[in-house]
Structure formats: C-alpha cells, structure tokens
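Quick one: the structure is below, questions incoming.
Shown here: the complex without one of its protein chains, the others still in place.
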Amino acid sequence: MNPVEIQHVSKSFGDAVALADVTAAVPRHSIVGLIGRNGSGKSTLLRHMTGLLLPDAGECVTLGLPAAKLGPAELARIGVMDQHAHFVEWMTGTQLMRYVSSFYTTWDRALERDLTELLEVDASARVGAMSPGHVQRLALVLASCHHPELLLLDEPLSDLDPIARQTVLRLLLDRFSRDDLTIVISSHMLRDIEPVVNRIVCLHEGRLVADADSDALRERFAEWIVTSRAGSLPSAFDDPFVVSAQGDAHRARLLVRDVAATDAARFEAAHDAAIEARPLTLEQIFPVLTQQASGQGRPRDAAEAGGVAR
Amino acid sequence: MSALYATLRLVWRPLALLQLGLVWVVVAFLLQIVPDVSEVVPVLRALWLGAATPGMLAALWVVLVVGPAGAGIILAVNRIDLQHTTASWHLPALRRRLLSGTIVCGLLVAAVPAVLVARNDGTTGATLAAFSVAFAAFGAPGFWLDTAVSRAARVLAALPMLAAIAWPTSMARLAHDSPLLVAALAGALAGWQLYAIRSDRAARLRPFRWSASRQSGSRTLYWSGRKVRPFEWRQSLATNRLLPWLRAAARESETRYPLAHLGAAAVTVLMARLLDLPQTIPLYAGSFLLKSSLQLRMPILYPLSRVRRAQLAYLGTVIDAATYFLFAGVLLYVTALVPLPRLPSVDWESPRPILWVLAWGGSLALAPVAQWHGLGQPTGDRLTGARLIGFLAWLLGYAFLVVLAAGQINVATRADAGPERALAALLVLLLVVQAIHAVLVFGRYTRGDLAGAPATYADLRISAGSGLAARRAGM
Partner (left out) sequence: MLIVVDSHNGVPVYRQIVDQVRFQVTAGLVGPGAELPSTRGLSQELGINPMTVSKAYGLLEAEGLVVRRAGLPLVVAKRPRAVEAEAKATRLGALLEPVAVAARQLGIDNETALDLFRRALKDVTRPEESRT
C-alpha cells in the first residue's frame, strides 16, 4: 500500500488552475523529490496530502484513507513541515515543543534533544524572534520527533545556509535508514536533493510532467557534443529526439531525450559526424522538463536553448 | 486533561493574564453597578446575600453577558491565532481538545454569575437561563473573531448579545417569565459556536484567511484584503518641499478602515456626553497608540535628510492631532445642540461648560504623549504579542495622566477665580507638551537609528493589516 496515492486530482482557486488532473504515487520507504517552478502547484499538492485542501475532482488517498477523512490516529503518523512554517510566535522554542509534543503519544524526547543539538536550534528564543532559517529548523524538529511514517517537507532547505542544508539532508537520510519512513521533499535546491531522492515528481503549471525513478528519468536525457567531419551541420535538427540545439556548422551541442538504440548511429551516418554523449544533472534537465510541458518544444532561437550546461 | 492543557496553555502567558485583569476593570467602569469604588464590596455582599435591588439585578444581567464575554475573548483570541496557522491543521485531535477545553472553561466561568442569579432570583428556571446566557456569552467572541464563519452568521449571533446588554431590565424580566425559552435560545447559540470550533470545513478555511485577532503576531498565508484605491501618484517626490512628502506620508499611513480612527473620537465624545463626563474626551487620543499618525513608514531609504524626516514626523503628528481635535470639536458642538439621553444610574454632578472646553483643549494638549508611542513603528500589527503589553502600558499611563490632569482642572475651576486661570494653565500645558514632543521627535530622528535591528522578525513581514493590495502566497 502506497503511503500516498494521488488520483486525478484537480484544484482551482477561482479562475486560477492550481492542479489539473494529477495522478501520482509515493511508494513506501522512498524519498520523493517534488519539483517544479514557482506556482506549479507543489505546495497545493502537499496540502492535499494532509487533507487541508480538498480537490475539486479526483481523490488523494493517504495512509490508506481518503485525505478528507484523516483522523487523529493517522495524523499522528504524519509529520508536516510547511514552507512558511509559522506558529504561535509568543512561545519560545521549548514551550512550543512541549505544546506540540502533548498531541503525540510517540514523541521521543531523546530524539528531540539530539535534533535540536544537531540542527543548532536555540530553543530558548521566542519563535517570533527567530530568523526564518531558525524557524525552518525548528519546524523540522517538530515534524520529526514523533517518529512519523510519512514526512512531508515543503521547501525545507530554502532558508538554510549551505552547512545547515547538508546537516538537514544527512539527518533525513539517517532517519530514513532507521525508521520505516517515506519522505516527500518539495524543493528548489535541485543540486542538494538530487543525491538524496530516489523518485522525482515534477509539476508544471499544475500538470504532472514526470513521475519516475530519478535515475531512470535522468537517463532519458543526454547532452550530445556533435562534431562534423565535413563541417556541414544544419542549424536546426528535425529529429524527434532533439530537444534543443546550439552551435555552428562544425560543432553543435544538442540536448536529446528518449534516444532509441539505433538513433545515434543513424544520426552519425546521416550528418557524417561523431557524437560524444554526456549525462545531465537534474538541474540541467529541469528546464527541459518544464519547457516541454508548456509545449514550447524547440525554441526559435537556438542560442536561447533551454539550458544545457551553463 | 490533555484537552485542558491544549487549551489553557494558549492563555498561560503574561499578556493574557494582564488582559484578564484589565477586562474586569473596564467592565466595572463601564457599568455603573458601582458608581463609587468604595461601594464594590457592599454591592457584592448584597448580591451574595440575595438582597439585590432590581437595578442591581438588571445590571447583573449585563455583567452576565459582558463578563464571560470578556473572559471568552481572551481565550478565543489565542485559540483562533493557533487555528489560523497551517501548522495547526495536522496536530492530531487539536480541534477536539480545543472544544473540550473551551466547554470546560465556559462552564466554570458561567457558573459564577449563575450562582449570583440563583441567590437573588431563586427560581431554577432563571438560574438555568442565566447559566445558558453566560455560557453563550463566553463563546460569543470566538465566533465574532472567527473569519472562517460567514459574516452574516456572525452578525446574526451578535444581535441577541447586544440586545441583552442594551435592555437589561427586559432581559431580566424575560428570563424570569419564560426561562426555558431564553435557555433554549442561548443553548442553540452556544451549540452553534461550539460547532464552529470543531467544524472541519471552517478549519480548512482558517489558514487561508486573515486572522481577526493577530494577537500572537502570526501571519496568514493568503487573505483577500479590501483593495485600496489604485495608486495614482502624480506628484514628483524628487523635491525637498514638505507638502508632497506629507501627502506621501498620508498615502503610506492609509489603513483598511480609514475612518475607523475618527470613529474613536466619535465614540469618546458620545460616551462623554452620555455619561456627562467631559474628562473622558482626551481618551480618544488612545487611538494614536494604535495608528501612529502621518508617518513615512516604509523600510526604504528616503532621499531626505534626517532633519527633514524629523520635520515631517513632527508635522505629521501635529496634523493628525489637529484633525481629531477639530472633528471632536464639531461633534461636541453638534451634540450640545441636539440633546442626548443620559444613562439613568449616573450620579455625577453636572459639569460646568468650561470643563467641556478644557477637556477638549486637553485632548489636543495631551495627544503628543500618546503619539510618541507610535513614532517610527511599522504599520499594522501594532497589537501583536509583546508589543501589546507595551501598548497597554502606554494606554494606562496615558489614562492616568488624563485623570491627573482632569483632577487638576477640576480643582482649578472650583475656585472662585474665573476660567482665565484654568485656560492659561491649559495653554501652558499645551506649549510645554509640544515642546517636549518636538525635542523628542527631533532627537529621535537626528540621533537615533532609523532602521536598526528589528525587535522581532515579525516586523519585517508585511502585515496583514497594512492596507496594501491583497497578496497571494505559497500556492
């Protein structure tokens, strides 16, 4: 049973479409990276998972129950960290932790101590006086100390300095390997989460663009450095697997996707060129994923090609 | 027990306890059960022994509504602040615990006046009615402050409460004659309020609505504010002249309810007229503590010298004070022409006309004391958290000052010497306060930090009440 199953969820706020027929699943004991541009619906999707928002169409099933019907027992197994995690700001960190811990029977005080120390949370400060990064780390402590089965993190790294980011990711991996935990991270820090996630769910303008194993997704894309022996490369390539092209008649840099086994050889023969294929990082294929979804396909101006190895 | 902890922990803070004390002070002052401080104990004893006069009984019915409401507002404000955060949605069984906690507190609070009614009226029906009304009154503020409930519903729920306060004798009689009806109505109202605490639908709406209380300084995620008029600014600010900058300050100081603060002046003048107590007029300047007058308040670097900033700040306060002063004056004149009813139980001696003039003048003279608190503060969210304590301290100090000044003026006017001495004293007071105010303002702007480390990070966020256009966040 998948901890979260999103089935044809659509949601609009007035005229603005936030989610359009999104179907995805979060497998058990996996770390899912939820990526997308600002306003693509990531936070909205995360809020559907806890039942805070109800879909206009479709259903979200969390821990076996429709999210709308999540009861206290199920909520106690979920840990949530909101992007703008704000709490009652007059409480100090310690008071807040005591207050929140009173709602969970599985609260682990030892873990709380360890996490506050590891994340350098000064629990004696008032929440309202904490900097955004500090609040974020406190929010992570509050979300994790009751040993949840499902951890939903909305931009947990956005306000943290580079060292704190690494600490948080190490911490998540540690908890992941100790508990039977499923983590969903929504983040812009693609470089940071790439080694940590094993599945990617990508949204663009409310629609699902990708829901796949992260290695498999990346292996669909490649960068080709094409060198022509005759100096006769065309300025545009109409092969279906070419996403973007950049360069002149002698050398070109192509971004390709879903290349079949024979396509490369045929391409080399057709253009009398040699191909050097390189893999791409998540950050490099991200613009392609989102560009494709909005139907831009190949840009007019090759120089504006959607981002290969900046 | 966990329900009580979850609920009461929210009010176990110095601010709430301070407010609780203040509420009863205000209640006692507004309702003239005790026209004189020394009569508090005898009145209470009379109530306890069941020897209350009908007047006392009627007043008790008013206390029955206002008292629990005052206690309820403190609980409600803190509870609602929590419920407006997205972090509260996934706390298991939060609403159930808040509901249980509210019920228990309501029962305890409602028991006190119900017992007093029982001792005086005797009939169980009246006691039951009193208990229900008190319980409904306890939950009422939570309902009014809950922006997840429709406005129509909130207004509808407020009407019976207001009726009970406005016509206490009829209320007492109604409770005596048909207690079950009253109990049933109050019970229905209470049930409605409790349902709103528990309701899933309301809970889903709250994180995305503006919190009406904002006591904890928490920020909402998404709210649809009322749009202010479009920003058509036609004047160039590349100038050192005062007038364009004053207009800029006026534009920056606009709030959601621009006339609300003149409303404060109106309320105090009317109250003074009704109670025949001109000394309360200067209290309207307390609204300066809420809205710190015409100020440039954006956290940007203005192309103005510090001296210029100081001049603008000073002029801004003067203009504001003068506006209120003139408005109050007009109202006083109008209400002098149109006779208003007096509240029956007031027993003050009728003040002489000169006192009205002195009080009115005093409001202008003492305004800067209140304005000083607001200088340099960001807009909105003035009443959040720890700053509310500061505000209340200023308010009490200011009220004390008013009372002191009123006492002095009383003394001065009782003497057989004519009004000239009193007027001269007022003029001196005005000049002295203005001088101190000018020194303080100029001192702050020429020597102080204009943009230092914020007291809390809450200062940096654009507050929900700043009157700028609606913004969506985090979708």
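Labels for the chains are A and B, by order of writing; each one numbers its residues from 1.
Operating definition for what follows: contacts are C-beta pairs under 8 Å (C-beta built on N, C-alpha and C of every residue); 3 or more make two chains touch, one makes a residue touch a chain.
Quick caveat: nothing in here was measured; it's all calculated off a predicted structure.
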Chains in view touching the one left out: A
Identified contact with the non-displayed chain, of A:V197, A:V243 or A:V288: A:V197
Residue of A:R109, A:R170 or A:R266 in touch with the missing chain, whole complex considered: A:R170
Contact residue for the chain not shown (choose from A:S43, A:S144 or A:Q284): A:Q284
For chain A, the residues touching the chain missing from this view: 30-31, 166, 169-170, 173-174, 176-177, 191, 194-198, 215, 218-219, 223, 227, 229, 274-276, 278-281, 284
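Please note the rule applied: only the chains that are shown with their structure count from here on.
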Gap in Å, rounded to a whole number, between the CA centres of chain B and chain A: 46
Partner chain B, residues of chain A touching it in the complex: 13, 16, 18, 39, 41, 43-44, 47, 50-54, 72-73, 75-76, 78, 80, 82-90, 99-100, 102-104, 126, 128-132, 139, 142
Residues on chain B engaged by chain A in the complex (per definition of touch): 2, 5-6, 9-10, 13, 15, 78, 81-82, 85-87, 89-94, 96-97, 204, 207, 216-219, 221, 384-386, 455-458, 473-475
